[in-house]
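What follows is one structure encoded as structure tokens, with my remarks underneath.
Note that one protein chain is taken out, while the other chains of the complex remain in position.
As written, the chain order gives the labels A, B and C, with residue 1 at the start of each chain.
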Amino acid sequence: MPQSKLYMHKVERDQLTGWPDLAGRIEGKVHVLPIRVYYEDTDFSGVVYHANYLKFCERGRSDCLRLLGVHHNELHGTASFVVRRMVCDFLKPATIDDVLHVETRFIECAGARMELAQQIKRGREKLFEAKVTVALIDADGKPKRIPPDMSKRFLSRVESKN
Amino acid sequence: MPQSKLYMHKVERDQLTGWPDLAGRIEGKVHVLPIRVYYEDTDFSGVVYHANYLKFCERGRSDCLRLLGVHHNELHGTASFVVRRMVCDFLKPATIDDVLHVETRFIECAGARMELAQQIKRGREKLFEAKVTVALIDADGKPKRIPPDMSKRFLSRVESKN
Amino acid sequence: MPQSKLYMHKVERDQLTGWPDLAGRIEGKVHVLPIRVYYEDTDFSGVVYHANYLKFCERGRSDCLRLLGVHHNELHGTASFVVRRMVCDFLKPATIDDVLHVETRFIECAGARMELAQQIKRGREKLFEAKVTVALIDADGKPKRIPPDMSKRFLSRVESKN
Partner (left out) sequence: MPQSKLYMHKVERDQLTGWPDLAGRIEGKVHVLPIRVYYEDTDFSGVVYHANYLKFCERGRSDCLRLLGVHHNELHGTASFVVRRMVCDFLKPATIDDVLHVETRFIECAGARMELAQQIKRGREKLFEAKVTVALIDADGKPKRIPPDMSKRFLSRVESKN
């Protein structure tokens, strides 16, 4: 699909819905997604249930890819991204009604794999962070090289280390 | 699939796993599934999050069908059961560590539809009840007549009203 | 809490976060909340898992109350809203990447109870609808009269039937 058509697709789905920030924003090299904590996210201990931070991160990755023009539906059938590894640090608890920010950064992209760094913050407080390894697999579950035009889009978002 | 093969399938998946009651039990006309309340099921108000009772009911229906020899995997591709309507009464709250019983009863089965009555209890206390309408649909989402040998198995479990 | 302070609270939590529509919008008598369908919301049949529509509705109710100045944290300790009854019709399936709208309308508010009507739409297509009975309960789980200044705010949003 040519870049222009991808862009139209994105415009149609996100901007034209009338909710311009529904998929968050790309600010420089970082994708930021706001998330409200609802009843469903908490547990009886009074705070967000630990596994739900992984859901929040997945929403962040999905919307980051969306804003870069990569849609689940387009990939699906032929290939899909799956999580291979997550190193998760649960630093501080979030509570009901909180507005959180999921920050997603590309660290590396090579072959069939991507490395991402994700953080969940409440204002300036870091509540959660994760290193995430994602792989592209084909319909048989075998690793598949990330298409060059796609990896190019990811790599353009990698922060230089200098 | 002949009844005997269905039975072997059930035996293989449930009895031979070494956890004989994992899919609950059919006691007379009623299927009973025990469910433990874990952290994930509760919310910050201290009790089970309301939508999770619907998950518990779906587990009950799945395991009831399983013990009657109807497996998701067999149906899938050609047809699947979907929930059309649920009338849900949330009577009393369940809390962490509770052992609940999901009771599933067939009320009716005709054409593409089944009516079920489900209750969630803690001991003798009724905490939740629902009337559930389930429909069989084909791959295009259109209603599909429940195969006679399947509806026969369901109807044999309907309590007579006399 | 005086109306002005409630308003400041709302402003602080929602407008000043930099994500003005995070809690949706009140359009006339209807609260509208946009919701994106993510991986977590779907199941292996390819569409949104039925119980998750109840989660979407709860998000809609929470944000509707939020925009009317009623916060979970304020009520909690002394009282909280619980769902007593839901009559749910599952009309059409939603799929991954869909943008849905949860519409919430107040139907009635008397004593300890509120009746709401909720719909989930994709564009003009209605996918799900529910009648919801919510009750205010005290710390012991007993019904508690909805405070007059609160019910007044709800009733001002009830559509007249003429």
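The rule is short, and it goes like this: a contact is a pair of C-beta atoms (placed from the backbone, for glycine too) under 8 Å apart; a residue touches a chain by one contact, two chains touch by 3 or more.
Since we're looking at a predicted model, the values are computed, not measured.
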{"item": "Displayed partners of the chain not shown (whole complex)", "value": "A, B, C"}
{"item": "Which residue of B:R36, B:K92 or B:K152 touches the chain not shown here", "value": "B:R36"}
{"item": "Selected residue (touches chain absent from view) among A:I26, A:L54 or A:A117", "value": "A:L54"}
{"item": "Touch residues of chain B, complete complex, unshown partner", "value": "13-14, 17-19, 21-23, 34, 36, 38-40, 55, 58-59, 62-63, 66, 71-73, 96-97, 99"}
{"item": "Chain C, residues in touch with the chain not shown (by the definition above)", "value": "39-40, 42-47, 49, 51, 95-96"}
{"item": "Where the missing chain touches chain A, by residue", "value": "45, 50-52, 54-55, 58, 76, 80, 82-90, 93, 141"}
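We take it that only the chains that are shown with their structure count from here on.
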{"item": "Distance from chain C to chain B - Cα centre to Cα centre, in angstrom", "value": "29"}
{"item": "Centroid distance [mean C-alpha coordinates] between chain B and chain A, Å", "value": "35"}
{"item": "Residue numbers of chain B (touch at least two other chains)", "value": "45, 51"}
